[in-house]
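The complex appears here minus one protein chain, its other protein chains still in place.
Going by the order they are written in, the chains are A, B and C; count residues from 1 in each one.
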Amino acid sequence: MGLETVNKDIETNLREIARGLLKDKKVDVIIGYKKGTLPLLSQPIIIDSEEEVDKLIWNNLCYVNLAKYLVPRVPRFVDSEKGNLKVGVVSKGCVGRALIHLASENKINLDEITIIGIPCNGVINRQRIEMEIGEKEILEVSVSGDNIIVKGKDFEKEFPFDEYMNDLCKGCKIRKPPLVSKAPDLCVGECEEYSNIVDDFSDIAEFEALTPEEKWNQITEELSVCTRCYACREACPMCYCNLCFVDQNKPVWFGKTTDLPDVFVYHLIRAMHMAGRCVACGACSLVCPMGIDLNKINRKLEKIVKERFDFTSGLDPDVLPPMVDFKMDDAQEFMLEED
Amino acid sequence: MPNPYIPMLTKIKSIISENEVRDIKTIELEFQKEEDYKAFDYIPGQFAEISIIGKGECPIGIASSPTEEGTIKFTIKKMGTVTSSFHNSDIGDTIGVRGPLGNGWPMEELKGQNIVVIGGGFAFSTLRSLVLYVLDDNHRKDYGDITVIYGNRDSGEVLYRDVLEEWEKRDDINVVLTIDREEEGWTRKVGFVAAIVKEVAPSPDNAVAIICGPPIMIRTAVDELVKIGWKDEKILNSLEMRMKCGIGKCGRCNIGEKFVCIDGPVFSLAELKKMPNEY
Amino acid sequence: MVEKILKKDDIGKLYSELEKEYKFYAPTKVKGNIAFKHILNAEEIELDYLNSKVPPKDVLFPQKETIFEYRYEGKEVIIEERKDLDDKLLIFGVRPCDAYSFKLLEDFFASGDFQDDIFLKKRENATIIGIGCNSPRQSCFCTSVGGHPFQKESTDVFLSDLGDTYLVEAISEKGKELVKKLSWLADAKKADMEKSKELAKLAEDSFTTKFNFDLVTKVLDENFEHPVWQEISESCIGCSSCTFLCPTCTCFDVIDENDEYNNRGRRIRIWDTCQSCLYTLETSGHNPRPAKIQRCRNRIMHKFSYYPSNYDCLGCVGCGRCITACPVNNELRLIIDKILEIQEKSGEKVSA
Partner (left out) sequence: MTEPIVETKQSENKEWEPKIIAFLCNWCSYAGADLAGVSRIQYPPNIRIVRVPCSGRINAYFIIKSLTDGWDGVLISGCHPGDCHYISGNLVARRRFAILKELLEFFGIEPGRVNFMWASAAEGERFAVLVRKATEIVKKLGPNTKFEKKW
């Protein structure tokens, strides 16, 4: 079955469920995606009536992590009388994971949300397509069969979807939101129970095998165009701090300039803060106006946490995240020892 | 044309700790170059960007009056990184000064009118400047009656005790000092500034009210004034905003289309009412 | 006016001639995106482009810029002003919208009692070679803000891409002198001029986005407090892509950067953005614009309401960068539509 048919089915189901939820008053508002005004974009939308349900869409451009709008809640999600409204969140796997992980950090009350599960089939790496098309205007993007079809004024180009998917989506094992056993009503739509997720992280093996010098060169080249707009931070559902470490000024820890050391340190420490929390949605890379690819770093984090602490983020709200937990027998092979 | 971002260099001449908790200090600066001092021609109510070079810059109202020759003073409360560094400075340290900036109190327009000065807390610095300016022998005759209402949380917070005592001795100025709660040994008024304004009930006839203090004090005091017949045009406020450049370029201190640093910091209540409520 | 013809193959020749006198900036590909960079090799120049990702404003107003340097000698501070402001700059291949932005920036930095010496000196020493926009994007709307894809006024020399050649027109005195130096350029024929005009017409007709900004300004002035702002700011995630890629955004932060081990440092300015909550946060904790709604509103009001009342022109050049950059597609066209809807609705009420 071609992508377009799959997406259409998902979309029809989604609207059906959304209509039902609103009709039965099971949720007050629903946050989902709407068609974007530019060919490679989609737009988050909040609806609260059945009439608007047909605005909801699903395609391979729905890359924003909607959990972002719940921490902190946007004003539409809070009623002046009723307090926090019940929000239905159109969730691909990573949105569901983000919500569940945020619940484990006590940032979200799972009773106040409903996860509308979608079997995601990956999102398009929009920057990569833009860069390959280069200095020509893209007017239309669609998927057909296994291909992404990009049309412009005097060109039409096909890209194989499997290859031009966002890197994090390629090996994604959690495409549907996870089921939470203690909250069976949390999820509607397509959700799944996960256990024993196996991942060999072969996609970053090549990079890991490089020498420090080569790694440094590649990473700094990637980060060299960073403008410190912090779109990555603002799009990340896990970045909810009131005052980010780069903005702290009592004392000033790290420089705010776009000099390489400052940029490098920002991304390094942000990565550090994502350990055990990143839900691999890839929003940080996909929103970057300069097209910086942070996926490798996110994969590495996933790998460290999986291998060291056997933890996958966003599966169970009752499991303590690894960075606030410890075990007496955690591996410590990296410690200096006498010969 | 000189680069407006380059500060004039001064040295700290003296440091006075103003209150009991010692988080407010007045520093007196001496210009390193005579021509810089001449160029620093200011009126009360203006501010300057003062900096410890290497730490940063912040906008502070000028506490001295132009009539105090040879010196400029700033009263600084220990709040953030830069103000804390000021508190850690010693006599003789180098301080950068850019200014004077902002519009200041309209000293020319005030001529011939009675002046009611209402201040609270450590925002009294530019009011000190104004009162000293008016009380100066050369200027006193240009202005009418002066009433000063100055409120503080407690007696330990009262700034500029020496000048206040001097003013209290004079008969051409009415000084009303108040603290929020009763305290042993305090012989002056007790109560919030707004209540004292109500009690004193300054007459709006041919008078201008000059207000500077914490937002809540400004709001309540202004309400009282309006109740007893004061017009919006006659009530002047000095605003605060986060600033960086102080010369209308860095962008952040705008309230609507006005910049606090160049169009303000002094605005009349009438002007403020036309501006969006983003301050 | 002086019209010449430059063969596309001769760009290298032009570069090597001008590079001696000027610091030569031109569009080039950096990590997949077009950016204006100091060119060290003529082959890097990429003139066949839509528009640069980061506007060329960063040549004259870079993201990080030294205001002055200082060094400590005991308790003494020695301030050193910048000496590199007198370098002659050449910004080659600027689109008309960005060229117009230089004029806006210049007017802004020169306005008021205080002039921004650093920017103005650089601007004075910069020569701008513009290039016509043969195929404006769907997100472009320069014709709505008083611009044009072939607007020449803000440039010194203007190029039109005629296929194999460029028509070179000297616009300003500075431009005329520059063209005079390039004595090897062939004279343009009448047909070339005609072709350029034709291209301009074609480009102008291809615009799909048109706004009546007089009306927008009027509606904005009257609707500072309106529920529509809540709607507009709803999906904004508060990243600053729109402001960082805007050719007319000028806000900056001033910080001291120290090289402590050598007892020296520099006071620098770096781009800042009204979309950040720290932009207006005061030390006391008070924030005049604490929520996204106020910050989104400030950006729109600044460009389309405050700018007209302070400087008598719109603070926008219609390049469409904010439209393409917004990661959640909360783009300017939709915002303007929503603002104009207020007017339509109130109009309906009046007529009813």
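Basically, a contact is a pair of C-beta atoms (placed from the backbone, for glycine too) under 8 Å apart; a residue touches a chain by one contact, two chains touch by 3 or more.
Keep in mind that what you see is a predicted model, and the values were worked out from it rather than measured.
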Quiz item: Which visible chains touch the chain that is not shown?
Solution: A, C
Quiz item: Looking at A:E16, A:D146 or A:D330, which makes contact with the chain not pictured?
Solution: A:D330
Quiz item: Among A:V71, A:L85, A:I219 or A:V319, which residue is in touch with the absent chain?
Solution: A:I219
Self-check item: Residue numbers in subunit A that touch the chain omitted from display
Solution: 207-208, 212-220, 245, 253-255, 259, 261, 264-265, 268-269, 271-272, 275, 297, 300-301, 304-305, 308-309, 322-328, 330-332, 334-339
Self-check item: Residues belonging to subunit C that touch the chain removed from view
Solution: 72, 257-264
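In the analysis below, only the chains that are shown with their structure count from here on.
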Quiz item: How is the touch graph of the chains shaped: line, ring, star, complete or other?
Solution: complete
Quiz prompt | Chain located farthest away, centre of subunit C as origin (C-alpha) | solution = B
Quiz prompt | Whole-Å gap separating subunit A and subunit B, where each centre is the average of the chain's CA atoms | solution = 51
Practice problem: For subunit B and subunit C, let me know how many angstrom lie between their CA-based centres, rounded off. | Solution: 39
Exercise. Calculate how many whole Å lie between the centre of subunit A and the centre of subunit C, each centre taken as the average of the chain's C-alpha atoms.
Key: 32
Quiz item: What positions in subunit B touch 2 or more of the other chains?
Solution: 80
Quiz item: How about subunit A: which of its residues touch subunit C in the complex?
Solution: 36-38, 41-46, 64, 68-69, 74-76, 127, 130-131, 135-137, 139, 153, 221-222, 224-225, 227-231, 233-235, 243, 247, 255-259, 286-287, 289-291
Self-check item: Sites on subunit C touched by subunit B in the complex
Solution: 67-68, 70, 72, 75-77, 79, 81, 108-109, 111-118, 224-225, 250-256, 258, 265, 267, 269, 272, 274, 279-284, 286, 288-289, 294, 298, 301-302, 305-306, 309-310
Quiz prompt | Interfacial residue positions of subunit B with respect to subunit A in the complex | solution = 80-81
